[in-house]
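Structure below; questions to follow.
All protein chains but one are shown at their positions in the complex.
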Amino acid sequence: MDEVKNINKTNFAEEFVDATEELVLNMGPQHPSTHGVLRVILKLHHEKVVDLDCDIGYLHRGVEKISETLSYKLAAPYMDRLDYISAVSNNLAYIETIEKLAGVEVPKKAQYIRVILTELARISSHLLWLATHALDIGAMTVFLYCFREREEILNIFEMVTGARLTTNAFRIGGLPQDVPEGFEKAVKDFCEILPGRISEYEALLTKNRIWLARTKNVGVISPEDAIAIGLTGPSLRGSGVKWDLRKAHPYESYNEFEFDIPTGENGDTYDRYLVRLEEMRQARRIILQAIDGIPEGDFTAKVPKVLKPPKGEVYHSIEAPKGELGFYVISDGSTKPYRVKIKGPSFYNLQALKKMCLGHYVADVVAIIGTLDIVLGEIDR
Amino acid sequence: MRMKELVSKVLFVDLIKGLSVTFKSMVSHAVTEQYPKERSKIYERFRGEPRMAVDENGKTKCIACNLCAMNCPVGCITVEAERDPETKKRVLTRYVFDMQRCLFCGFCEEICPVNCIQLTTDYEMSQYDRKDFVLELNELEKGMEKIKYKK
Amino acid sequence: MAEEKNKNDSLEKGKAPRKPPKKEEVNLYEEIKDFDTFTKVKEKFADIVLDGKRIREQHIFYIKNENILDFFKYLRDEEKYDMLADLTAIDYPDREKRFAILYNIYSFKKLERLLVRMDIADGEEVETVSEIWPSANWPEREVYDMFGIKFKNHPDLRRILLPEDWKTHPLRKDFDVKNRDQDWMERHLGIREDVNSGEVK
Partner (left out) sequence: MEFLLVVVVKIVIILAFISLGVAYLTYLERKVIGHMQVRLGPMRVGWHGLLQPIADGLKLVIKEDIIPTQSDKLMFILAPVICFLHAFLVYTFIPFDGPKGFWGYGGYISDVNVGLLFIVAIASVGVVGIILGGWASNSKYPLLGSLRSVAQLVSYEVAMGLAIMGPILLAGSLSMVDIVKAQEKMGVWFFVPQIVAFIIYFICGVAETNRAPFDLPEAESELVGGYHTEYSGFRFALYFLAEYANMITVSAIAATVFLGGWLMPFPSILGPYLSFIPGFVWFALKVFFFLFVYLWIRATFPRYRFDQLMAIGWKILLPLAIANLLVTSFIILYLKM
């Protein structure tokens, strides 16, 4: 009753303002552009976002709990299914952590092949990111062009590891088997076509006025904020922080390759787009150096069949396509890990969504989710 | 410089560049595979449908060592064996492979000491009934029974 | 499970004659030497910092659950550990102080990673660090969700991965991996399953 009285008191203009309610819009978990089962609860004023809450966990499978019940080796295929877009990187991070814990030295040859495969995975992940990001913003042809190139990478994965998506590519100590014949040629052929294809995407997007209008000054985040909120990977580098684990704490043989770390200036969606495109080119550069320099030797180190790392705990992280992917593993000296904690980059990157989205339009929310490059398999674990 | 930008904006240079890319691809060859008619190349290492190898007499190669079952992250393999009273060897009595749970990680194939269980390059594994995914030894030896879709 | 264990044991035994016996356990934990931050922190927060170890070129500090906000603020502002890379908990049901909370902080200036470990008892509350590092918001919610550890002054302490009305904390060691919240499932999905056979009723 009081409300009615209040409305009667106000003049028309104020009443008009009051009459515009906030609209609560439920985006997801079934929505074409939340990239999986992410639910974003948006509070809108007209079409502007005034508040936002992420609801995650629809894909929670308890990987951390499951890996406590499995031996060190057997948990590896589960890690492929975290960030299923770049399964090779996940596998590498987990395997390397166990190797670090158990003190296993990996032969150089295996390291080089690991580098090639993970960089291919980086390209494939970025291609998928570009595909979906462009599709969210409405450029649907880029989507299929990217899938065309991704298919080539998946073929290489199939040739080397035996699977296209959940590759289970590496074993503790090295590789399960040597690379097959024709691997070198396939990788080189792919590196041959890649620059031309990237310039095709660039022709479609980089200078396009609509793309510029949609991505420039959208989802801006300053370097300080980005660090505070825990952004890693291309999302952080888009804000101008020149930090890459491959350079900062080189693992495998990354200190032997020459490559640049691209960074952005404004920390907006457009910069992150450019950073990722350049990262694809740099990944190609690393692959070309690695493929020419594969040393002779064993493809795996000698590792006991039943691995029992000494008591201890170790945290190891690699630069996955989406950011810092780390594993924290505690060993109690038995065949099974005592605790496995997965630090997925998407989990921390998604936290930045609220900061980036406030004050933007609904359409920008879609673009920002795209630019964060999240994978729900990794967020929900 | 600004003038140049303005002119290119008015003449839609950026848009025409994109349009030319799509037009070029329209006249170029499509990359689609017409699946049932054309099949893509499957590499030798592909991990697909599981098979159990047999020796020249048609008997199973499996020695019932249980390594595959132990090395399966999801526990989709069940091995049941008996000790033969005469030869004192373990003899396989039942072998079940639950394909609904299989991750196709290839650990069983790697660990098998006699190369009995193999993940073949066969990738068409759809079935109408969930029960058909639980494979017994004889099915594993001759391959899954598949119902071909007819128009 | 039992079978597997036997198998493993037998493999170990089989190997014993070929390789020198690895009876003596390798101790990975070393004492910290010449680590500037540690000496400074040890001096300044003598009552909080209990110990420091080095494992595989990584430093771990062990602290007490007292005034941790000052401690972390010091680490962030003076020692420039500007990112909280990860925050998690570990459950040791046999210990007196049941849980350990692990802070994984990183310095972009020094390119240094630091693990900080803090033992707490069951039911003990921890001061939130989300004021210091905003990135701690979700990980703390996750720890609350998975272990049931409460964080004081947390802006938004709700379950994050599991449903709001879920009862158990699955990453505790006394929670079996096959266990599920049957009541929740009955309430929301209308099914109840047999824990042993997995059959749905």
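For clarity, chains are labelled A, B and C in written order, and residue numbers in each chain start from 1.
Simple rule for what comes next: a residue touches a chain if its C-beta (ideal position, glycine included) is under 8 Å from a C-beta of that chain, and two chains touch if they have at least 3 such contacts.
Model, not experiment: these values are computed from the prediction.
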item	value
Partners of the unshown chain among those that are drawn	A, B
Omitted-chain contact residue, chosen from A:I56, A:V88, A:L204 or A:V314	A:L204
Touching the absent chain when the full complex is considered, from A:A139, A:L194 or A:I379	A:A139
Interface with the unshown chain - residue positions in chain B	15, 18-19, 21-23, 25-32, 34
Residues in chain A touching the chain absent from view	23, 25-26, 31-33, 47, 134-141, 143-145, 148, 204-205, 208, 210-211, 213-214, 361-364, 366
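The rule is short, and it goes like this: only the chains that are shown with their structure count from here on.
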item	value
Where chain A and chain B are represented by their mean Cα positions, the distance between them in whole Å	25
Separation of mean Cα positions, chain C and chain B [Å, integer]	37
Touch list for chain A against partner chain B, complex	70, 73-78, 141, 145, 148, 151, 155, 158-163, 166, 168, 176-177, 180, 200, 203-205, 207-209
Parts of chain C lying in touch with chain A, wherever the complex brings them together	8, 11-12, 15, 25-29, 55-56, 58, 60, 82-86, 88, 90-91, 102, 104, 108, 111, 113, 115, 133-135, 137-139, 159-163, 170-171, 175, 177
Residues of chain A that touch chain C when the two form their complex	56-57, 60, 62, 64-66, 68-69, 100-101, 103, 227-230, 232, 241, 243, 248-249, 304-306, 310-315, 317, 324, 326, 328, 330, 333, 335, 338-339, 341, 343, 347-348, 351, 380-381
